[in-house]
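With one protein chain held back, the other chains of the complex are shown just where they sit.
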Amino acid sequence: MLLKENIPFGYVFGKIKFELVWISLYAMAIAIFHHNFHALRISVPIAIPAILGTVISLLLGFRSNQAYERWWEARIIWGAIVNDSRTLTRQLITFTAHPEETPPEVMRFRELFVKRQIAWCYALGQSLRKLMPMHGLDRLISARELEYISKFDNKPVALLELHARDLDYALKQGWINRYQQVELDRTLTRLCDSMGKCERIKNTIFPATYSLYIHLTMNLFIILLPFGLIEFFGVIEIPLVVAISASFLLIEKMAIHLQDPFENKPTDTPVTAISRNIERDLKQILQDRQVPETQQAERFYIL
Amino acid sequence: MLLKENIPFGYVFGKIKFELVWISLYAMAIAIFHHNFHALRISVPIAIPAILGTVISLLLGFRSNQAYERWWEARIIWGAIVNDSRTLTRQLITFTAHPEETPPEVMRFRELFVKRQIAWCYALGQSLRKLMPMHGLDRLISARELEYISKFDNKPVALLELHARDLDYALKQGWINRYQQVELDRTLTRLCDSMGKCERIKNTIFPATYSLYIHLTMNLFIILLPFGLIEFFGVIEIPLVVAISASFLLIEKMAIHLQDPFENKPTDTPVTAISRNIERDLKQILQDRQVPETQQAERFYIL
Amino acid sequence: MLLKENIPFGYVFGKIKFELVWISLYAMAIAIFHHNFHALRISVPIAIPAILGTVISLLLGFRSNQAYERWWEARIIWGAIVNDSRTLTRQLITFTAHPEETPPEVMRFRELFVKRQIAWCYALGQSLRKLMPMHGLDRLISARELEYISKFDNKPVALLELHARDLDYALKQGWINRYQQVELDRTLTRLCDSMGKCERIKNTIFPATYSLYIHLTMNLFIILLPFGLIEFFGVIEIPLVVAISASFLLIEKMAIHLQDPFENKPTDTPVTAISRNIERDLKQILQDRQVPETQQAERFYIL
Amino acid sequence: MLLKENIPFGYVFGKIKFELVWISLYAMAIAIFHHNFHALRISVPIAIPAILGTVISLLLGFRSNQAYERWWEARIIWGAIVNDSRTLTRQLITFTAHPEETPPEVMRFRELFVKRQIAWCYALGQSLRKLMPMHGLDRLISARELEYISKFDNKPVALLELHARDLDYALKQGWINRYQQVELDRTLTRLCDSMGKCERIKNTIFPATYSLYIHLTMNLFIILLPFGLIEFFGVIEIPLVVAISASFLLIEKMAIHLQDPFENKPTDTPVTAISRNIERDLKQILQDRQVPETQQAERFYIL
Partner (left out) sequence: MLLKENIPFGYVFGKIKFELVWISLYAMAIAIFHHNFHALRISVPIAIPAILGTVISLLLGFRSNQAYERWWEARIIWGAIVNDSRTLTRQLITFTAHPEETPPEVMRFRELFVKRQIAWCYALGQSLRKLMPMHGLDRLISARELEYISKFDNKPVALLELHARDLDYALKQGWINRYQQVELDRTLTRLCDSMGKCERIKNTIFPATYSLYIHLTMNLFIILLPFGLIEFFGVIEIPLVVAISASFLLIEKMAIHLQDPFENKPTDTPVTAISRNIERDLKQILQDRQVPETQQAERFYIL
C-alpha cells in the first residue's frame, strides 16, 4: 500500500517513461513534418479527438472503478481474516476455559493453535505473492507440521486441515463440546472462504480484451491528438500532447496496478503488515511477550 | 479465460472483420460520391455524430459494466464452489474421525463422497456449457450411481441428492451426529445455491432490447460519421471512420462475450481448470496419489 | 423474457410509433416554416441541444442501470426460489428417511408437501402478475387446502402457513426431530423472504418524479433539435431528428419495461417457465412420472 | 410514494417556482441590458456553460444515483420488516402448537404477541416521521404496556424488549423449547437490525458539502447560461434559460426528496400503508376478523 507522503517523482512517472519518450518523438515528428511539407499538411478538427477522448474517459472511468473494486475487495477479505483470526482465538480460549485453573496441556494446545493461525496468515500472504509460502513458519509451527504441509501444493489448505484435526482432538479430550466444535468449524469455514476469495482475485485475469480494446482506443486518440492541435499551437503542441497523454496513461497504469493487489509491488494489499498486526493482537490475548514490532514503512509504502 | 499474453491479432479482429469490411466499403462509397457529385454533397457538422457518440459511449460504458458484473459474478460463484468443496471435505473428514484408528468402511465412505463431489464439479461445468454432462464421470463414481443420475434431466441435482442420502446413511450408522448432519446439509445447501446461480446466469438472456437499441444507435452513429468527416479529410476519412467504428464495435463485442460466461468459448469462466484444481486439492486432503496435472493453457486461453 | 432471435420489427418500434409520427410531423412543420418565413427564422447553435443531449444521456444511463438492477434482482430472487425449493425437497426427503423402508404415510406426506411447494411457485407467479393466483392449483393441492387459502388475501402466505403446520405435524409424529424442524423452518423463512422481495419490486413504483423529469428534459431536447439542424440540412433534418429521437425514446422505453418485471408482458421475468422447471426437478427427485414439458417459447419470448 | 398517475402540475413545478421566477427575472435583466448597453455587451462562447453543464450532469447523475439508493434501501428495509413480521408470526404459531387442542392461554399469548408486533410497525413508522410514536397503539396493546414504553425515549426498542420478555415467559411455561427461543430471538435480532437501519437513514444527513458544492456549481452554470445564449437568440434566450435551468433544478430537487424517505411527505417510503398490509396479513393468519381496509391513495400518493 502506498503511503500518502514521500511518493518519489521517479516512481510516479517511471511507469510511463518509455511511452512518454515515444510520444514526445512522435509529436516532434508531426511538428517538423507540418512545418516543412506545406502541401501535405493534415489538420483534424479538434472535435474528432474530443469524441474519442470522451469515449476513453468513460471507459477508463468504469474500468478504474472496477479495478478499484477488486483492490477494495482484496482489502475487505484481509479485514475479514483479521476479524476471524481474533474470533477464532477468542472462541478457543473461552470455550476451553476451565472452572478452576486451566490444565497445562490445554494451555499448550491453545498456544499451538493460535500460533498455527498466525502461520496460516503469513503462509497465505506469501503464497498469494508467489513467494516461498513456508518461509519463516518454522518459528511458529513444529517441524512435524512443517513436514506434513510440505506434501500439499496449497499450504494454507493444509494448515486449515491441521486446525480441523486439532478441534476434533479437543472434542475427543472433552475440552470443547460438540456444539462448540461446530461453532469453531464455522469460523474455519469463513477463513477457508477468505482464502478462496484471495485465490480468485489472484488467479482471475482482468478481462484481457477489455484492457486491450481500451488500450487500442487510447492509442488511436494519442495518434490523432497532434493533428488536432498542430494548427493552433505549432511547436507548443508538443508539451500539450505529452501532458494530455500522460494524464490518460497514468490513469490506465493506476487501474492496472489496482486490479492485481497480490503482486509483491508497492501498490499491493499490505498482507505482511496485516499479518504482523494479527500476530501482535493474538499474542497479546495469549499474554505472550514476544510481540513483533509494527512493520517499518519502506520509504513510501508498506507491504 | 483469456490469458494476458499471446492473444493472436486474428482473434481480436476476427470477430468484427465482416463489419469492418462493410464499413470500409461504405466509407469509400461516400468518398467517391462526394468527389463526383458536387451538387448533391451533404456535410454534417461534426457535433451531430458527437452527440450520438457521447450517448453510445455512456450506454456502452454502463453496458460493459453490467456485462463485467455478470462475468465477475460467475467467477465468484465458482470461487464459492471451490471453497464449499474444500469445506465439505474438511467437515466430512473431521466429523467422521474416530478416537482410535478410523475403520475401513468409513475410509471408503469418505473417498466415495469426496470423489462424487469432484464429479459434481465436472458435471456442473459440462452441463452449463451444454456439453455431455456425464462425460468422464465414470472414473469418479460407480456404475450404479451413473445409472441413477442418468434418469434426471439435471445431473448435478441428482448428484447432490446422492450426497444427501449418503449423509443420512452416515447418520444412521452413527458416524456423524444429528447436529453434524445438519451442518453438512448446510454446506450442501450452499452448493445447491451456487448451482442455481450458475443456471440463472446461463439461462437469463441479457435484455434483448437493451442490446438491440444500443446496436441500432451505434449503427446510426457509424452511418453519420463519414458525412461529418468528409469535408475536412477527403480520402483520409476512410481509415478514420474504420478506426473509430472499430473502437466501438470491439467494445460492444467484448460486452457480448463477458455477459455469457458459459458458452465453451475462450472468454469463458475456466470451469474445467477450476474443477481440476478442486480435484487436486481434495485428493491431496484424502492423501490420494492420483492427482491430475494442472490444465495446460491452449495457446492463449484456459477453459 | 425476450429471446435473442425473432424479435419482430413491429414489436421493437410499435412501442414508440405514436411518438415517432408526432415527431415527424413536428420536424416537417419546422422545415416548412423555415422555408417560407425567412424573416422569422430561428436557428439554434447545435451546442444547445448537445448540452441537453449529454444531460439526458447521463440520466438515461443511470436510469437504465437502475431499471436493469431491478430486473436482475427479480431474476435473482426467482433463482433463489429455485434453489430453496430444491433445498426444501432435499431436506424433507433426507430428514424423514427411515432406516428400513419408509412407511407409506411418510411417502404420502412428502408428496403432498413437495406438490404444495410447486403450487406455491405457480401461485406466487400468478399473483405477482395480478392473474388469478389459484388458477391451476387444483391439480397440485387438495380441495380442503384450496378452501383454506381462499380465505386469505395473500395466497402464497397461506400456503407457507400450511407448510409450517405440516412441519409441526411431522415433528409431533416423530418423523423429524426438533433440530430438523428449525432447519426446515429456516428454509421456509428464506422462501418467505423471496416472496416479500418480489412483492416489494411489484408494489414499489419507480420514483415517479425521476421518470417524469427525465421525460420532460428529453422532450425539451427533441423540441430544440430541429432548430439546431435546420440550417445545415434543410429537409434532411427530418429523418435525422426522427432517428436521433428514436434512439432516446427506445432507451427510455426499455428502462420502463425492465423496471417492472412482473407485468405479464414479453419483457417479464419468466416466472411460469421457471415454475415449470421447478416442477420438473422436484418431481424427478420424488420419482414422479408426470413431469411437465418445458414451456414452448411463444415466437420471441417465454413467460 | 408517488403514484404513477394524477401527479398534479402544481406539485411538480411548485417546488421550484421561486427559483424559476428569480431566473426569469435574471434572464430578462440580461436581455434588457444587452439590448441597451452595446458598449458593455459580454458574450460567452457556449462551450463555457457546456463544460460546466457536463460537470453538473455527471455530479447530478452520481448524486441522484446515491439518493435513489438511499430511497431503495429504505424500501428494502421495510420489505424485510414485512418478511420478518410474517416469519415471527409463523414461527410463534408453529412452535407453540399443541398436539391436541391449543389451550386458551396460549391462544391469548399468541394474539397479544402478534398485535404487539403490528404495534411495533406503526410505532416505528411514526417515530421515523417524527410524529407521535404512540398514536393509535391503544387499540393494539394494553394500557400497562403503553405505560411501560412511555418511559423510553425510543418506543420501538421498548416494544422489542417486551417481545423478548414474553419469549422468556413462554420458555418458562414450557410452551416453546430453548432451541426455539433462540430461533425466535434471531428473528427479533433481524427486526432490531431493520429498526437500526431505518434510524441510520433518518439520522444521517446526506453529506452537506456534497449538496452545497453541486448547488453552487449549478448556480454558476445558470448565471453564465444567458451570456452564452444572448447573442444567438436575443429575447428567445429567456424561455430557453428558464427551461434548461428547470431541468437541472427538478433533477436536484428529486434527489433531495429521494435521499430522505421518512419526512412525512408524498415522496416518502409508504410506511403507514405497509404497516396496514402487515396488520391485514398477520390478522388473517391469526384468523382475526377485524382486518383493516387497504389504505386509500390520497389523490396522487400513499403514505
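All chains are identified by letter, namely A, B, C and D, in their written order; residue positions are counted from 1 within each chain.
The working rule: a residue touches a chain if its C-beta (ideal position, glycine included) is under 8 Å from a C-beta of that chain, and two chains touch if they have at least 3 such contacts.
Keep in mind the model is a prediction, meaning the values are calculated, not measured.
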Hidden partner chain, touching residue among A:Ser142, A:Asn177 or A:Asn219: A:Asn177
Residue of A:Trp71, A:Phe113, A:Tyr213 or A:Phe262 touching the missing chain in the full complex: A:Trp71
Residue among A:Pro49, A:Pro156 or A:Pro226 that touches the chain left out of view: A:Pro49
Residue in contact with the excluded chain [from D:Ser24, D:Thr217 or D:Asn264]: D:Thr217
Missing-partner contacts on chain D, residue numbers: 42-45, 47-48, 50-52, 54-55, 58-59, 61-62, 65-66, 151-154, 157-158, 160-161, 164-165, 167-168, 172, 178-179, 182, 185, 188-189, 192-193, 195-197, 199-200, 204-205, 207-210, 212-213, 216-217, 220, 224
Absent chain, residues of chain A that touch it: 1-4, 7, 12, 46-47, 49-50, 53-54, 57-58, 60-62, 64-65, 68, 71, 75-76, 79-80, 82-83, 86-87, 90-91, 93-94, 97, 99, 177, 179-180, 183, 229, 232-233, 236, 240, 243-244, 247-248, 250-251, 253-254, 257-258, 267, 280-281, 284-285
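The definition used in the following text is that only the chains that are shown with their structure count from here on.
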Numbering shared by both copies at the chain D-chain C contact, with half separating same from different: different
Residue list for chain D, restricted to those that touch at least two other chains: none
Overall pattern in which the protein chains touch one another (line/ring/star/complete/other): line
